[in-house]
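Heads up, one of the protein chains got dropped from this complex, but the rest are sitting where they should.
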Amino acid sequence: MSILGNRVVRREDPKFLTVGGTYVADLDLPGSLHLIFVRSSMAHAKLLSVDTSGAKAMPGVIAVYTNDDLGIATMPSIMGMTNEAMTAPMLASGTVRYVGEPIVAIVAESRESAADAVEQVVVEYEPLTVVIDPVEARKDTALLFPDAGTNTAFTLDFGGDDALFDDCEVVVELDLVNQRVAPCPMEGRSAAAHMTKDGRLEFNSATQAPHRVRDALVGFLGLEPDKVHVVTPDVGGGFGAKASVYPEDIVVGWCALQLGRPVRWTETRSESMLGLGHGRAQVQHVRMGGTREGVITAYRLDVLQDGGAYPGFGTVLPFMTRIMTSGPYKIPKAEFGSVSVVTNSTPTVAYRGAGRPEATSAIERVMDVFAREIAMDPVELRRRNLIGKDEFPYTTPVETVYDVGDYHQALELALEVAGYDELRAKQARRRASGDPIQLGIGLSCYVEITNGLPDGEFGAVEVRPDGKIIVRTGTSPHGQGHVTAWSMLVAEQMGVPIEDIEVLYGDTDIVPRGAGTMGSRSLQIGGAAVNQAAVDVVEKAKDLAADLFEASRDDIVLDKSNGRFHVVGTPAISRSWGDLAKAAVAKDGKSLFAEVDLASPGPTYPFGTHLSVVEVDTDTGKVTLLRHIAVDDAGTIINPLLAEGQVHGGIAQGIAQALLEEVVYDLDGNPLTSTLADYSFISAAELPSFETRFTETPTPINALGAKGIGESGTIGATPALHNAVCDALAHLGVRHVDMPTTPVRVWNAINEAALENAGGKD
Amino acid sequence: MIPASFDYVRAGSLDEAIALLKEHGDEAKLLAGGHSLLPLMKLRLAQPAMLVDIGRLSELSYVREEKEYVAVGALTRHHDVATSPVALASAPVLAHVAGQIGDPQVRHRGTIGGSISHGDPASDLPAVLLALGGTLVVEGPKGRREIDAKDFFLSFFEVALAPEEVVVEVRVPRSDGHWGFEKLTKRAQDWAIVGAVAVRTSNGVGVGLINMGPVPLRAKAVEEAVASGANAVDAAELAAEGTEPSADFNGTVAYRQHVAKVLVRRALEKAGV
Partner (left out) sequence: MKVEMTVNGTAESHDVEPRTLLVHYLRDTLGLTGTNIGCDTTSCGACTVLVNGQSVKSCTVLAVQASGDDVTTIEGMALADGRMHPVQQAFQDCHGLQCGYCTPGMVMAITSLLKENPEPSEEDVRVGLEGNLCRCTGYHNIVEAALVASRSLEMHQ
């Protein structure tokens, strides 16, 4: 009986539920010094002077450093693609470019003495012109990096056909904003470093990519690779933002080396809201053209990406947006263009979906606008344009090759679960009654790219003489349940109970290489690598068994019901995994194991349809989410319990962006949403329980048939809720409301439409 | 996250607390539930040299039905006001609003006296107190005095308390099921973008506004309209009179004034107007 496909509860849980996880701040590091950063309170200014003498004199303060003390290179250009003159120093040097930029590092005996010393640092600023709006930044009138001569950090182009829409009967255009949001993992950034007795730097990091951290420490601190050991404890969420290595991490390592004592740093939430990278932040312009019968024939998406003060991964994310430009539709012609600029705000990074939610949000919103333009049901418009299940592999006009899918099945199932026709009838009755509380129904059909980067992954399986299995993986789980999922894969191949399997990760000594966990890659490449290693170990075991039994290799059977090997026909005479492990050692001194470096077979494309039902109080603009239906297809589902959990979490973040969350700066670059009291981090009270379903269209791309699921919920949910709110207001003459659909935004849209209508009647 | 250093004294009695306040003046602050003060101190926006903890003075935690009014001890926690049978029977609007403040954890600690003396115009309780026409009983070195709620809120976070005075009791007229409380927020745990409370007592219908100015406000024009026979719709049209709401990313002035009218109308309707 296969364990795969079952709702296996997590092996990880008992520890978390009884004593709690061990996060970096929980590590027992005796004698540790506490590091705290003093951060800029100005968005753009020359640093005239930084007086640390007062701080140095405070009781318990060991050292106070500025950038000149460090002598560390700047962060490199992102993947070699961003403007070389715009690189970030470890600590601010000469100029500060965003509120929250670290200027000074204080190391003290205790958290309290560090906090007390912060107030003693005196910084003299000379204000420079602040540029917050990316549209303004693009004009290059006030430059963040005079040496660069521009605020443009990165551009992309695909297409450029002036006649793209000439043949279209109907063309709609829309300006929209995919607003800046804050990832807000419940645990902020945290790191600790100490020198071991054998002269190595041991580094603990709340990271999604321990080997990336190791390589960064090696590179920036000039250490030999074998002298750096990264150990990742439990990590309290990441969502892409902890996949980057931050200057603060490097400074922690440097301080430990410099002072010869353990150093630890845990940021406060207020710091995290400024210093942990932000997500999204695209200003978009779309054009969609087609026939009156609802066949879309041309589409163009132009993006202005806000990179923040120093180009980070967010600056280049438009390349992910471009990949998904035409969505799940068979639009024959599509183009994309993007310009990424720097602004005096927190740098943008990957955040759950990382470039793909932006693509889906844009096309799904304009699909509804197009539908309204031709007076067609938005469902019907999608039905007519979705790529058919027999058309795969499908190459889109931007040269993305979708592997496999059944988009219509997901759409129809979502409509069925939602009871779509009944909902429209209810909406009609509500409209006719003139009730101020109106209903909105919104849809989104999405497809997205997972495992989009070319990295392969490491997986290893070893059998100990006592029969216990040790699995090592290059992924870096921080809530995804890889211990449970990889145990299931290995148990399936080897016929051992999952309790006998130990899964190791996050330690660069134990796992020699790995690309970490992000981009919804882990199962299809990391799990697949572990799976392959298990398959290889079974093969090796059969060779050993053949020797032991003095039988032909082809006659060896692994009985997965009990994890024992026997010769076909004589099951009573069997050997255990432990027996074979001992035999392996006896044979040539090496244990029974297999290591795999699985090359990536390429990305996969999960898809689905989400549907939101909202109520809008047209008197106040307040939106309430009543129901959210999600049909997602990530190929073969290994553990539905875990997959659902990923979808739930993704939906909540997707809804949050459409409904509530936004990072706001005033015109002087002061952040107005830098605490969880001001930033509308969504709570359970704003959400219903979700109605989720999976369809399973296995991908031919990898052996598991699995695609990623981690970001699908977010990508699918945002446009569904957004469209639902716009749908609720459509009969009042509202064409579009930007996200988040806060009460004041919704009410303004209603009010403006009412004024326009009144004007039009004159 | 780490407050600046301070001295701490746990007062064994109200008299001891008052004496300490008198001795230390502006340098000392009272600590009751701590859920208005400690958050400020953790961000170092407040740095008192001394905290006088009166949180254990259980003699100031009660909800009692007196002849003319309902008396609530200043140190009664919001949770206890919300679940008090006396409050539920004789001041249900107060019980309801106390049960909506913050979240359950906050309600287990925050006190009615602490919340009201904080003087935050975005807080719920001051508006309720104003709508009910309540009074505060205050004790200081010179003895006890009563202050009408309408005279208590002077300006932004400033109340009519001398540094050595302590609110000891909140008194509200009896009220019944004729009340409405409407609060517009983005999230359940948020401060009100705008809020309105309407309640009928033997003195007529009182209407309080949340976050419509630098102080908690009574919607006097609305009250007068109702008193002279206007219906909820017409009376609510006057909701923005005398208000000075601020503009921020949650609402423009015009928006807040519009919402005040909507919420006042709804509150009045629920109060039976």
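By written order: A and B. Residues from 1 in each chain.
By our rule, contacts are C-beta pairs under 8 Å (C-beta built on N, C-alpha and C of every residue); 3 or more make two chains touch, one makes a residue touch a chain.
These numbers come from a predicted model, not from an experiment.
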| item | value |
| --- | --- |
| Residue in contact with the excluded chain [from A:V263, A:L386 or A:A652] | A:A652 |
| Option touching the unshown chain, where A:D13, A:E293 or A:D466 are the choices | A:D13 |
| Selected residue (touches chain absent from view) among B:Q105, B:S155 or B:N231 | B:Q105 |
| Contact residue for the chain not shown (choose from A:Y98, A:Y446 or A:F681) | A:F681 |
| Positions on chain A where the hidden chain makes contact | 9-10, 12-14, 16-23, 25-26, 28, 111-112, 183-187, 234-237, 239, 268-270, 478-481, 641-642, 644-645, 648-653, 675-677, 681, 683-685, 687, 689-690, 713 |
| Where the unshown chain meets chain B, residue by residue | 1-8, 10, 31, 34-35, 38-39, 42-43, 51, 53, 55-56, 79, 102-106, 108-109, 187-189 |
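Keep this in mind: only the chains that are shown with their structure count from here on.
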| item | value |
| --- | --- |
| Cα-centroid distance, chain A relative to chain B, in whole angstrom | 43 |
| Residues of chain B touching chain A in the complex | 1-2, 4-5, 43-44, 184, 186-190, 193, 248-252, 255, 258-259, 262-263 |
| Sites on chain A touched by chain B in the complex | 111-112, 115-116, 119, 268, 270, 619-620, 622, 660, 662, 664, 672, 680, 682-683, 685-686, 742-744, 747-748 |
